[in-house]
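Data block below; observations after.
Every protein chain of the complex appears in place save one, which is left out.
Going by the order they are written in, the chains are A and B; count residues from 1 in each one.
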Amino acid sequence: MSSQSLLEVHDLLVSFGGFVAIDHVNLSIQSGEIRCIIGPNGAGKTTLLDAICGKTPATQGSIFFKGIRIDSESEFKRTRMGMGRKFQTPSVYDDLTVYQNIQISVPKGQSMLSAIFNSDDQFTQEIGDVAETTNLLTMLDVQAGTLSHGQKQWLEIAMLLVQHPQLLLLDEPVAGMSLKERDQTVDLIQRISAIQAIVVIEHDMDFVKKLSGNVTVLHQGAILCEGSIEQIQADPRVREVYLGD
Amino acid sequence: MSLEIFWMQLFSGVSYTAILLLMSLGLAIVFGLMGVINMAHGELMALGAYVTFMVANVFLKIFPHSVDTYILFAIPIAFLVTFLFGMFLEWSVVRWFYNRPLDTLLATWGLSLILQQTYRTVFGPQEVTIPMASWLDGAIEPFAGVQLPLNRIFIIALTLLVAAAVYLLFFKTRMGLQVRAITQNRAIAETVGINTRQVDMYTFALGSGLAGIAGSVFTMIGSTNPGTGQLYIVDTFIVVVFGGVASIMGTALSSFIIAQLQTTFEFMTTSSYAKVLLMLIVVVILYFRPNGLFSPKVRS
Partner (left out) sequence: MPKDFLRKSWWVNFIIIFGLLLLLPMASPAFRVPLYGKYLSFAFVALGIVLSWGYCGILSLGQGIFFGIGAYALAMFLKLEASSPELPDFMVWSSVEQLPLAWLPFQSFSFTLICIFVMPVLVAFPFTYLIFKKRVSGVYFAILTLALSLTLTVMIIGSQGGTGGANGITDFSSLLGWDVASDEARTRLYYMMLGLLALCAALVQYLVSSRYGKVLIAIRDREDRVRFSGYDTAWIKAATLSVSCVLASIGGAMFVLFTGLITPQLVGAVASVEMIVYAAFGGRTSVLGAVFAAFAIGWLKSALSEEFPQGWLFFLGGLFLLVTAVLPQGISGLLDYFKKRPTVTGDSQ
């Protein structure tokens, strides 16, 4: 086990009463890396992310984050350790404004006492910065429920960014976005990858290409192959799994 | 503990199981398959009981010679009346709350209050006496010293019949298939042409009808008054929640476990301590299995 890797997944097995969703997966993510996870539907991509961030317990195997074993920790502890998870369907607080959504996510104010006694304006600078990074600076007072689908995705990313995570897990960040929004998201991810490692689940091959990170292909819960996007696209096994050759 | 007492305790447990199962089956179907928490379930049972009372009186007045057979007519009539009433309730109140379980809980609680007061106004606040059919009076004595009351045997037999009928309905008929499809994925069920509105209505009606049967049968072992429904509702919910709302089998097993525990505790201590002990056990087990004892593990 190398202490250089940010995230290490060893021999991970996740099964639901007999059905094996993740089949002895080994994964290693370095700091500042962009990794795309692709694979046909039902391959286990979301479940893999669920296991890493703590939403689903691992049946067997171990997960190390920053050298520390985390597979028995609860989600909020993993979050506080520096992991951020974005869900497949945008998961924002519809009834609060964009500003309030991000405000809640600020780590410093998370103890109850702090939440009760701190003033509203304490973290304005930070919130503004993060909103700017995610193209939402002009929308701070808008109720989150009224944002477009793409903007909600950005808001969710903003809520993660304000926590200064070292590892971001993004599940289909551009699903449902317009072409222009997709390009903006590519920029966004490349901007933020300077500081943190990002694991992205995606179906859109153009998007994956533009991100130009390493790619891991998942199939039926196991890793099929890994490499650059060109290597993946040339691999006959990948073709078979996607196109049924 | 002597052998006779052992057999009678066992029988007590089994007959209480039957009672719990009969009460809970309707609720389990509605709660488990539709996610509807019907706090008025107890009042539907009371409706079955009052219908039975009225049928008994009709027989007394019009067919005095056949009075002993009234129960055989009362049960199906109670089922029919509560079935239809359930359909009406579903159409008028319940269907507006399908995605809001907590609101359903409160709304049906309100319904139960209204029904209770209706019974009080129509039938009076005292209990109504319902004659016992003479062929169900008394007990059989398979061994010396072991007395098994006939009415309880009748209840056990009826429960088995009803449970079998429900099983056949859900697993061998087309309608049952539709219900199971909707439970698993409502949206897809709709797209393949299943009329979910109609199935919802009939399922709720069925749950109500089963409550009616339970209420009708309970006239043989308990008194009927406007508060009867309230007596049973919490026990019934515990059985359903404890068993895991995903399965009818779970409800059956849960009835058995809770019934046995309750009768054993009652044998050992007073009735109120028995209840408290039971609650403690239920809470502890729910802590370890929050979805109920027999629910399958699913990806959330």
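Just so we're on the same page, contacts are C-beta pairs under 8 Å (C-beta built on N, C-alpha and C of every residue); 3 or more make two chains touch, one makes a residue touch a chain.
Please read these numbers as outputs of a predicted model, since none were measured by experiment.
The chain not shown here is in contact, across the full complex, with A, B.
Within the whole complex, the absent chain has one touching residue among A:96, A:137, A:195 or A:222, and that is A:96. The chain that is not drawn here is touched, among residues A:105, A:153 or A:214, by A:105. Although one chain is not drawn, the whole complex shows that of A:10, A:24 or A:80 it is A:80 that touches it.
Within the entire complex, the positions of chain B that touch the omitted partner chain are 37, 93, 96-97, 100-107, 109-117, 120-121, 230, 234, 237-238, 241, 270-273, 275-276, 279, 282-283, 286-287, 290. Annotation for chain A: contacts to the undisplayed chain at residues 53, 55, 74-76, 79-80, 84-85, 87, 91-96, 100, 103-105, 107, 109-110, 112, 115-120, 143, 159, 163.
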